[in-house]
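Only one protein chain is missing; all other protein chains are in place.
A, B and C label the chains in the order they appear, each numbered from 1.
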Amino acid sequence: MIRVQTEDFDIGAEIGKMTAGNSEIGGLASFVGLVRDYAGDEKISSMTLEHYPGMTEKQLSRLEAEARERWDLQDVLIIHRYGTLNPGDRIVLVVTASAHREASLESCQFLIDWLKTKAPFWKLEDRESGAQWVESRSEDSVAADKWVRVTDA
Amino acid sequence: MIRVQTEDFDIGAEIGKMTAGNSEIGGLASFVGLVRDYAGDEKISSMTLEHYPGMTEKQLSRLEAEARERWDLQDVLIIHRYGTLNPGDRIVLVVTASAHREASLESCQFLIDWLKTKAPFWKLEDRESGAQWVESRSEDSVAADKWVRVTDA
Amino acid sequence: MQVLYFGWVRARIGISKEELSPPPEVTTVASLIDWLKGRGDGYATAFEDSTSLRVAVNQEIAQLDAEITDGDEVAVFPPMTGG
Partner (left out) sequence: MQVLYFGWVRARIGISKEELSPPPEVTTVASLIDWLKGRGDGYATAFEDSTSLRVAVNQEIAQLDAEITDGDEVAVFPPMTGG
């Protein structure tokens, strides 16, 4: 399941819903991304996430489908927030559940790596020196590319 | 922090405590291991975890220290339950928090891999055909060994 | 043709969306961008460095040489920074 929303999410409740009544789940991996208070040595007072409504939902659904195709998963949840967030606020939640720990851990890492470069979000940091767009990092492209399969090339 | 206990744990509350007031955390990875209802095609009615009191705490603390030495982590939490658990029950929680997602995801995977082979727990499954000790899997040794550093050999 | 801008592309141009009727020689995203550059300083600045631009056609990631037609939804934006 995917959700794009301005509201915060409750990690425990989301995981609880996923595991309640499904005792085929042996391993559940999750990742939470949060707004940090510093970018380098500059204090951040807030971060505004802009996204591409319509395309965002399509892309996240596609990422979920891709993860389910690559791994034997019991469940997948991606929640991505947009709007203005403060340091310490949660931005994104990825949860993957499988019978086996390897599948859950790997697919969670996969989804986070691909979200970085394939989910249409842009981040504007409100820094002491003024507003600054978060630049894409080459390490993120490298991390995303390591999941490209030879058959996809 | 490490905890060895019979009681269940609240994932959302644990993660909330970790992130509250620490806005240096950019990424937080977690893993939950749960009791499955089947082993192969045999139904499991319960699982009893036995551990080595004293040594367990030592080993888990050592794993936490090792993770903190290898990655730049803001926080680490390992909770491992023992006693008799039912299908769907949570067994273990690992949470790692870092400024960066890579460190949190990698260290979480590391801790789970090492827990499998280095935490003194033994599992007795109550199956339809009778009680059966869970055997260690060679894949788990392989997964654990991939984290051995050349300097440790 | 619906054209959308995001991130610093949107910020430089000053609008997030516009309905455009480009001339017939605009057949690809690249030629659309070239044509847009003539519409004002904001566009010229936003599209200065084409290697830093990413595009989508009808909400699907596309290349700069992707063909486009009248009814398409075309979006131009910086590299995505999700997660």
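Going forward, a contact is a pair of C-beta atoms (placed from the backbone, for glycine too) under 8 Å apart; a residue touches a chain by one contact, two chains touch by 3 or more.
In this text, all values refer to a predicted model and were calculated from it rather than measured experimentally.
Contacts of the undisplayed chain with visible chains (whole complex): B.
In the full complex, chain B touches the hidden chain at residues 33, 50-52, 54-55, 58, 80, 91-92, 112, 115-124, 133-136, 140.
Operating definition for what follows: only the chains that are shown with their structure count from here on.
The distance from the centre of chain B to the centre of chain C, with each centre set as the mean of the Cα atoms, comes to 48 Å. Centre to centre, using the average C-alpha position, chain A and chain B are separated by 23 Å. With touch defined as above, residues shared between interfaces to two or more other chains in chain B number as follows: 101. Shared interface positions of chain C, defined as residues touching 2 or more other chains, are 83.
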